[in-house]
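One protein chain omitted, others in place.
The chains carry the letters A, B and C, assigned in the order they are written, with residues numbered from 1 in each.
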Amino acid sequence: MVEPITSWQSGRSKLMTAREAVERFVSDGDTLYSGFNIISFSLTNEIIRQGKKHLKAVAGSVTPNVTLMAIAGSVDRIETGYLSGTLRSKPFQEMMRDGRVKWNDYTNMTITLRLMAGGMGMPFICANSFLGTDYLKPEIMNHSRSLMEDRRREDGTIAPPYVVIESPFDGRKALLYPALKPDVAIVHCQRADEEGNIQVWGPMADTKWGFWASKHVLVTAEEIVPRSVISTEPHFTVVPGFKVSAVIHEPWGAHPGGLNGHYRADRSWAELTGFGMTTWESARQYLDEWVYGTEDRSSYLARYRERFGDGLLEVLRVKDKMIPEQPARYGWR
Amino acid sequence: MVEPITSWQSGRSKLMTAREAVERFVSDGDTLYSGFNIISFSLTNEIIRQGKKHLKAVAGSVTPNVTLMAIAGSVDRIETGYLSGTLRSKPFQEMMRDGRVKWNDYTNMTITLRLMAGGMGMPFICANSFLGTDYLKPEIMNHSRSLMEDRRREDGTIAPPYVVIESPFDGRKALLYPALKPDVAIVHCQRADEEGNIQVWGPMADTKWGFWASKHVLVTAEEIVPRSVISTEPHFTVVPGFKVSAVIHEPWGAHPGGLNGHYRADRSWAELTGFGMTTWESARQYLDEWVYGTEDRSSYLARYRERFGDGLLEVLRVKDKMIPEQPARYGWR
Amino acid sequence: MVTPKTGDYTPAEMMIIATARQVRDGESTIVGMGPPLLSAALAKYHHAPNMWYCTESGPLDWVPTSRDLPAPIGIADASLVEGASMSGSMEDALGAFVNGGWAQSAILQAAQIDRFGNLNTILAGTFEDPIRRLPGTGGNADIGASVQRVISTMPLESRRFKERADFRTTAGYIDGPGGRAEAGLAPQGPNKCATTMCVFGFDTPDGGLTGSCEMVLEQLFPGVSLEEVQAIVPWDLKVSPDLAHMDPPTEEEITLVRHLDDGNHLRPGRY
Partner (left out) sequence: MVTPKTGDYTPAEMMIIATARQVRDGESTIVGMGPPLLSAALAKYHHAPNMWYCTESGPLDWVPTSRDLPAPIGIADASLVEGASMSGSMEDALGAFVNGGWAQSAILQAAQIDRFGNLNTILAGTFEDPIRRLPGTGGNADIGASVQRVISTMPLESRRFKERADFRTTAGYIDGPGGRAEAGLAPQGPNKCATTMCVFGFDTPDGGLTGSCEMVLEQLFPGVSLEEVQAIVPWDLKVSPDLAHMDPPTEEEITLVRHLDDGNHLRPGRY
């Protein structure tokens, strides 16, 4: 009766390629949680490469990968608190002005809470964040480039993006936000096992609720590790494997973004290429070279080495790692 | 410019004795979050010893320490999902029947969510849990031993413990629960530093939200560690020091309960003494010997060793500890 | 009190085994307090190694690191973290996993069950004048509200099987077809009830919206007759046209359940 049972978990593997994951789990029109601080540029590029259309991007703050997807024609709707990369991108400014990209504004916290509500099966959740602001004006809620169609109820009326009611407990004003349930989440993580047990460390932002709220979670992982690595540090697991649809082993999958414990963001390169977002011309050039012109992350990395030499990736690698001074230990017998 | 700055955190110490903590931060009539799975029996005994009265105990599930406080006359109101130790305690059954202990029922999840709402400044939060049950009948919400007085509004009317509304977003039924904001939380934790940065591992239950929601957090800690132990494993911190009012260094502070990584629950002893809760007579005897008859945790442990020998505590100690197979490492440069 | 039917195993053991047999390999399961912890452990050791064994205080996907380990004895048991893929919190387990709709099944004990699968965990008698106040619902009501395949388990005793539960703490099909939907819940809920004498299913041909939504006798334990069951159940029982006797425990099952019961889940009076 001392047979080890590590083999019990067979048949739960979620390992596949980025291409397969995007083909199987991302559909035109989907709502896409695209991450706050650990971006899967690998999956971003694959979504663009496969020509996915009419995606809605959501996250507490969305990052330059969303700007890129918008410019490439994959994302045309956004719900977020913050758009990194907005200011310098003429194409993106243009598309937000002429209605090619529609949006409603939320905040870092209210998107997190909306994902939390979606993840826990609640219809809505409270937060004070827009009380006293211009966001509660009806003409702002339903501005001409807002996501009114996404809010159409079964009876044809348009639901508001936020509602003030009186609390039935104490009569005070309560501002409600609707639950948010993305179709698919894409994130890069430090490590996962083949069953999809995902581990992340560093500032967590809205990652956990983005995962729980989404129907499909697709992760690229810097490392694929055995189950025993996961289960001896189970506090790093963000969501367990049954919640995950695809695990892709993709070292440097966050590049040109960074990954805590592994590599720094490639700022000099990001600025050099401007992420392809400054003008329409540079955008097309960037997409041609780094997205359409590469087949997958390996060929992206091969091109990177070819262009910039092997050394630059090594420069980005984190050398100085934190060592627990007195490691916490679980134990029960 | 390479001066180490570990001394920067001076002046933030929260270290004190259990006696001082209870004297300063627990008042008659307070709402007390008393923990779900890591119980500070040290602070429980001190609360009884100081003769605190009319406390309301709350937690997802409350544990035998609440039964003990009720029998001793310190707790007379309860909001929880589960009462451990109810079945076998005649005094407790009697007090719940004759109204000496009043209560409203919630659940493990809805208490957690109510604490979450309290912790995040929301007036209420949604959960389906009592839809379709007898709890939504008005006569049950306001049964004769319910906490109606605690729910009295400023205008004299009684707020309900749960309310069903129509969601303004999609018209579906939404069941709302009011935020819960305890005055004081007592918990035992594995380790803390003197500033009150508290670290816990194991099943977390509602611990984090019990801490965030409470005005004062009092923790007994198995170990007091330097800041560097905390900050090299910052993911174990449940709430940071500014949220904590008192840190008490109290080894074996959870005894006769257990503590993940340190010791097992002392089941044989707990059954032997029946926690003093089976009859009024055994209750008085237990309280006399183990609570009123001891001054603090040291004298409690001295009596324990005297009664049961040094060996038993050693037997309870966890020997087999989990070792991370491939420790996760933070790093950014 | 339960007494052995044969020299080989007790009705309580057969209840644990019959409950375990309802668990499917590969499914994600929320396991409630008490005997369900033992039944789910048995299923995992026996025929459902890929089942995701999750408990409400936060440990998700318990995988015993050795076959020597006994079943966990509580839903916040420290042993549940050993081998688990995630050590989370109540909002992960009950909030996201269960109420977010990711638990494919649940195993729950209760003090009473009624004709429509509603559970009672709070008291015997009336709310105003209870005979006995029980510990309460814990996560039972949270789980019953959201899981689409609830397996309940309790001894077949007349104080437990009621036409209407003394108090409904956990929604089953409420008063019949469509009851859940009308209350604001997903239409489907209770799926099986395993007892010390038999296993019931529910008459829900269309996921809780049609059929009678009543309990249906599906399987009798070896040596138990329909009449014996009906003598305990106070309403006129629906009986499956495929009513059959369940296979007795295999030697492996009975050996496992005794090995796993380190927490004395089966000690008389314990449930």
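By our rule, contacts are C-beta pairs under 8 Å (C-beta built on N, C-alpha and C of every residue); 3 or more make two chains touch, one makes a residue touch a chain.
Keep in mind that what you see is a predicted model, and the values were worked out from it rather than measured.
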- [ ] Going by the touch rule at the top, give the shown chains the omitted chain contacts.
- [x] A, B
Task: Touch with the omitted chain, as defined above, among B:142, B:237 or B:326 - done: B:237
- [ ] Sort through A:112, A:199 or A:245 and give me the one touching the missing partner chain.
- [x] A:112
Task: Selected from A:201, A:242 or A:290 as touching the chain missing from the view - done: A:201
Task: Residue of A:122, A:175 or A:316 in touch with the missing chain, whole complex considered - done: A:175
Task: Selected from A:164, A:302 or A:315 as touching the chain missing from the view - done: A:164
- [ ] Considering the whole complex rather than only what is displayed, give the residues of chain A touching the chain that is not shown.
- [x] 36-37, 60-61, 80-84, 86-87, 93, 96-97, 105, 107-110, 112-113, 116, 127-135, 140, 143-144, 164, 172-175, 201-209, 258, 260, 264, 322
Task: Contact footprint on chain B, counting only the chain that is left out - done: 1-5, 8-12, 118-122, 193, 195, 197, 212-213, 227, 230-231, 234-235, 237, 239-243, 330-333
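The rule is simple: only the chains that are shown with their structure count from here on.
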- [ ] Determine the set of chains touching chain A that also touch chain B.
- [x] C
Open item on the list: Count the C-beta contact pairs for B-C and for A-C, then tell me which is higher.
Closed with: B-C
- [ ] Name the most central chain, where centre means the mean of Cα atoms.
- [x] B
TODO: For chain A and chain B, let me know how many angstrom lie between their CA-based centres, rounded off.
DONE: 36
Open item on the list: As a quick test, compute the distance in whole Å between the mean CA positions of chain A and chain C.
Closed with: 38
Task: Set of chain B residues in contact with two or more other chains - done: 113, 127-128, 172, 174, 201-202, 258, 260, 264, 322
Task: Sequence positions of chain C contacting 2 or more other chains - done: 59, 77-78, 81-82, 87-88, 91, 95, 99, 146
